[in-house]
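The chains shown are only part of the set, and none of them has been moved.
When the chains are written out, they are named A, B and C in that same order, and each has its own residue count from 1.
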Amino acid sequence: MDAVDREVNSSALVASIRKERRGASSSSFVLDVSLEAASGITILFGASGAGKSTLLDCLGGLVHPDAGKIVVGENVLFDSAANIQLLPQKRCIAYVFQSLALFPHLTVEENIEYGLAAIPEQDRRARVAEILEAFRVDKLRNQKPGEISGGERQRTALARSLVTAPRVLLLDEPLTGLDAELKAAIVEDLRAWNAARRIPILYVTHSREEVDALGERVIVIDNGRVVSHGVPMDVLDAPRRKRLAQTAGFENLLIATVLDLREPDGVMRIRLGESTCEIEVPLAHARVGDRVEVAIRAGDILLATERPRGLSARNILEGRIVSLERRGAMMKAQVDCGVMFIVHITPGAVRALELSAAKQVWLVLKTHSCHLVE
Amino acid sequence: MNSLWLSFELAGCVAAILLVIGMPVAYWLAYSSWRGKFLLESIVALPLVLPPTVLGFYALVAMGPRGPLGKLWATFFGHGLAFTFSGLVLASVVYSFPFAVQPLMVSFEAVDRKLLDASAVLGAGRWRTFRRIILPLSLPGVVTALVLSFAHTLGEFGVVLMVGGNLAGVTRTVSIDIYDRVQSLEYGEANHLALILLAIAFAVLCLVYAVNRRVWTPWTAK
Amino acid sequence: RRDLEAQGQEIRVAAAADLHFAMADLSGQFEKQTGIKVNVTSGSSGNFFSQIQNGAPFDLFFSADIEYPRKLVAAGLAEPETLREYAQGRIVIWALTDAKIDVAKQGWRALLDASVQKIAMANPEYAPYGRAAVSAMQKAGIYERVKPKLVYGENISQAAQFVQSGNAQAGIIALSLAISPGMKEGKIWEIPAETYPPLEQGAVVLKSAKNKNAARAFLEFVGSAAGRKILEKHGFAIPAAKQP
């Protein structure tokens, strides 16, 4: 294991990049990040326009950073100080573009074969056949990208990159436009692929679902800067900034006033909005009377039809259901506890608890489900 | 009839050579990021601006025994360049250069840069990218370059007359032949020859275009 | 014996365009007599001059203007002793048969006719026939009046075509061309020879000639009685025998 780990780390991607993009607008966009991606899947998470694709373009060598350094293992791919600038084709990086960029004049099969020029015929055929099947595009092998559907194009692009043996893999929203079943299948494939190769994979997505299914680590980018990084749970569950909180799906964002600090317990009490609701949240740099903002994920709130007893959870709020709406596989309940809460529950639970509008309910909130927003 | 064959041979040679030397030039013009490349683009178009006979005259002087090209050629091959088939080819190549380079350049430039990025990221070097992506996607431009340089050489006469000297079987192309007959007021024969030339040229062009259509329409069509 | 020697020999002759038809006859006869094949290239004398200066592989040059052969001799590119005036060009006014004017009857006056809007001739700047036409018109005192009507061809063939196609109503061209098979549907008035300087046509054997003997033989043949007859038949005047 040790040996493997060392080998793994020696192929990590370490980059620090500065790149200014100047459009026609007066304000220009500046990407300025330092990051490290060990082998395994690292998710790049961030709002639209945060700079994720720009970062990948820099890593792939398609855009030249203004300054910085990019290293994979021992290999320096880019170093503005030493004036090193490897061409994209020398970087051994596979990259699935957001815009796919399939070759329009080549068939699906030829597209996929394209990156395998160096491999003997026999081998190549086998590998292509295998991946064609894995991505369920074997029936389309002789069709051109103009003659297949959007999702089929997406899969072809993914297959085209994965079939090569890269040292780093960059995936820019590779699963958009695929249905749930395919998504699940491809996620499984990707995981297996990752387990087999253990190379750094940078994976851009907006989808919490994909983050949770794939991410070993997350790097959150906002407006061209890395605003946090770590394991998905830590990073995305404990939002540092309000913008991110919204991005990551914290449905409840509440203004509150600090009532008292209980430092020994590592908690403090706050009052929500103008209501009388008081809850316990993790301690933060704040003084009594300060106004703070708490973010609570709708799925982290438990709902009960009787006042729960003997629970470890400290925050129990009494309220009344205002509305119940279906949201995907979930139900979204709006509960008025003085302040309005959004709670996600399973339809099964709704039925079991016979929930309906105007019904009295209790909300259960664990202290550590309440995140303070900077 | 001899002159007809000679013309097609010349036009074929010139078109082939122009394709080969036009491509690197067009590639460079299309992809270089040098700010002054419009200067080169302009220079490429310049041979067009001079009357062909005058260009031919300059070519003649350059290729003559006292001209720099002629001298160079003579040291290698022991004979002059003017009044030979090679000389004709050379002069026609210079004269038709813009017709090859311009369409190639425009076509190369029109290839989506994202595809070139994709090719690079898939490990393909410049040459492979050119051969597998740029060239097939520029096929219409290549065909145009071929057709224009081929047809233009077929019809060329000023340069050819000057450099070639109208020697039967060696440098008397069909265009000069027709010209001669028109000059001698032998209209019947001139018409006859012109018609044959047009018919063959038409057949060749049809072939090129028909193949071209079939080959590259699929991925533009809906 | 000389015939046997000559078998399979070939000479390359550059001949002025106005000689086109005469050359066909001359070379045919010569070939019949000697067995030496004469390969004629006809074109503009000026072009030939440039080409010969730059190494064109001709043996013999029949110019429409004796100045070019002279210059070649001066430049050491031609054999001086072979230079000779082999013929003199004659110029005519030519118009279509169905034209409103009758050149044969009207002579110079035809050019002044109102129905004549354009008069075609070879460019006097460099074509000898053009220069001759200008001086003849000057002599006749009509040059200034017809000048606005003049259009120039690169050579007499083009001038003839301007008239033939109806775009010009009259033209001043070479007699040799006017009596050629392609010009049957026209009327001719020959301009008196004394009104323009003689159009001396010179020929010379080139220094670079591969087969000087054959070339000399052909030159001699052209100057022989048989040759002169052919030239006269094709509309050339024969100069009094003299060495230039």
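Definition applied: contacts are C-beta pairs under 8 Å (C-beta built on N, C-alpha and C of every residue); 3 or more make two chains touch, one makes a residue touch a chain.
For clarity, every value in this text was computed on a predicted model and none was experimentally measured.
Overall, this complex is built from protein chains in the amounts A x2, B x2, C x1.
Heads up, the rule we're going with is that only the chains that are shown with their structure count from here on.
Averaged C-alpha coordinates put the centre of subunit B at 36 Å from the centre of subunit C.
Centre-to-centre, using mean CA coordinates, subunit A is 91 Å away from subunit C. A separation of 56 Å divides the Cα centre of subunit A from that of subunit B. Shared contact sites, meaning residues of subunit A that touch two or more other chains, are absent.
None of the residues of subunit C touches two or more other chains.
Across the complex, subunit A meets subunit B through its residues 60-62, 87-89, 91-95, 97, 99, 101-106, 114-115, 117-118, 144-146, 160-161, 164. On subunit B, the positions that touch subunit A within their shared complex are 112, 114-115, 117-125, 128, 132-133, 136-137, 216, 218-220. Every residue of subunit C that touches subunit B in the complex is listed here, in rising order: 12, 17, 20-21, 39, 41-43, 47, 50-51, 53-58, 155, 157-158, 160-161, 164, 177, 180-183.
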